[in-house]
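Only one protein chain is missing; all other protein chains are in place.
To keep things simple, chains are lettered A and B as they appear, and every chain counts its residues starting from 1.
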Amino acid sequence: MALRFRPADASFYDMFSTLAAQLVNGAGLLNEVFTEGTDRAALADRMREAEHSADEATHEIIRRVNTTFVTPFDREDIYALASALDDVMDFMEEAVDMVLLYEIDDLPPELAEQVSVIQRCAEVTADSMPRLQSMKNLDEFWIEINRLENAGDKHYRRILAKLFNGELEALEVMKLKDVVDSLEAAIDAFESVANVVEQIAVKES
Amino acid sequence: MALRFRPADASFYDMFSTLAAQLVNGAGLLNEVFTEGTDRAALADRMREAEHSADEATHEIIRRVNTTFVTPFDREDIYALASALDDVMDFMEEAVDMVLLYEIDDLPPELAEQVSVIQRCAEVTADSMPRLQSMKNLDEFWIEINRLENAGDKHYRRILAKLFNGELEALEVMKLKDVVDSLEAAIDAFESVANVVEQIAVKES
Partner (left out) sequence: MALRFRPADASFYDMFSTLAAQLVNGAGLLNEVFTEGTDRAALADRMREAEHSADEATHEIIRRVNTTFVTPFDREDIYALASALDDVMDFMEEAVDMVLLYEIDDLPPELAEQVSVIQRCAEVTADSMPRLQSMKNLDEFWIEINRLENAGDKHYRRILAKLFNGELEALEVMKLKDVVDSLEAAIDAFESVANVVEQIAVKES
């Protein structure tokens, strides 16, 4: 336990919990891209709104950091955590946007597996944020994110090998690779979230 | 107004103004790529020189931060501002370089629109840098950059949709996409500049 006592602004925990809950919502929208008969244009609009809300929540955290005298963790860790959470949403929105923009009709089923990984990452992240206050059982969080990231990496490599096996046209490969890379970037951003949380926990221990 | 008094080195404002003025020059060179009959090899040389000058100006700022006891803003904000300004130049130079390297003959007119956005970003950035000293009217700056970034994003998406509509050969798409992505990265770097300026202003208010 750290010796310093911080009568810190408790609202930071709520703000991070809110932002992480938005990621669960965003990951659900991302998943709808794979549902037969989805109105993709309407879905992209809802995704854009979700991304906009996350932007505002992130901005609110950063504004609070800059104007609060005593913060519950080091300022740079709060920045890094807020940015990494916001990055997740940006990459999810990017993926949905590209499916629409490139008019991709056939999404390989392996991409839906990758989206399931993202949904699970969002859930464990949302579960962990309130625990930042007690600093209890946070190791379960980063261990699970690392496990999911490894699973996601295996999917990613299998998808790439399939994209480049010569069956698809080059232009189709380029389009799908952009989507796949956005999903991969979202998972990597969850890993950054877990790294920051681990760093916060080490400093406080 | 912050209570702390900083007898800070005023030359930082001049150094940032100089660096931003170099971006206006660089954006002008970038625009010449689209002028009929331009000697592109000569242009790429001038662009490389501009990029080299910006590197030196950035290096000078960072050296000054590291050797100055009292800085006008937090050290990490000075680093972040200098780096973001330097990134803009790097991406503009990259775009010119790729047009030459890939021997791209037909540049879609939509790219010229995107370059206009970059030129406007450079101008408002150069206008705002001297105002860092008085901290007055800086909100106009980041609001305008955000507006320009939104406009640039709409162009970017329209250009991508056109590149991938099946009319162009895959290799041509790959070349143009590299150029378009460099322009997009330059605009994103301007947005980072605006974010740092906003952060500095919030801390000082």
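What we mean here is this: a residue touches a chain if its C-beta (ideal position, glycine included) is under 8 Å from a C-beta of that chain, and two chains touch if they have at least 3 such contacts.
Keep in mind it's a predicted model, so treat the numbers as computed, not measured.
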Worksheet, complete the sentence: Checked against the full complex, the residue among B:Leu101, B:Ile143 or B:Ala161 that touches the missing chain is B:Leu101
Worksheet item: For chain A, which residues reach the chain that was dropped from this view?
Response: 76, 157, 160-161, 164, 166, 170, 173-174, 177, 199, 202-203
Discussion item. Using the document's contact rule, name the residues of chain B that touch the chain not shown here.
Written reply: 62-63, 66-67, 76, 97, 101-102, 169-171, 174-175
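As a convention for this text, only the chains that are shown with their structure count from here on.
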Worksheet item: In whole angstrom, how far does the Cα centroid of chain A sit from the Cα centroid of chain B?
Response: 28
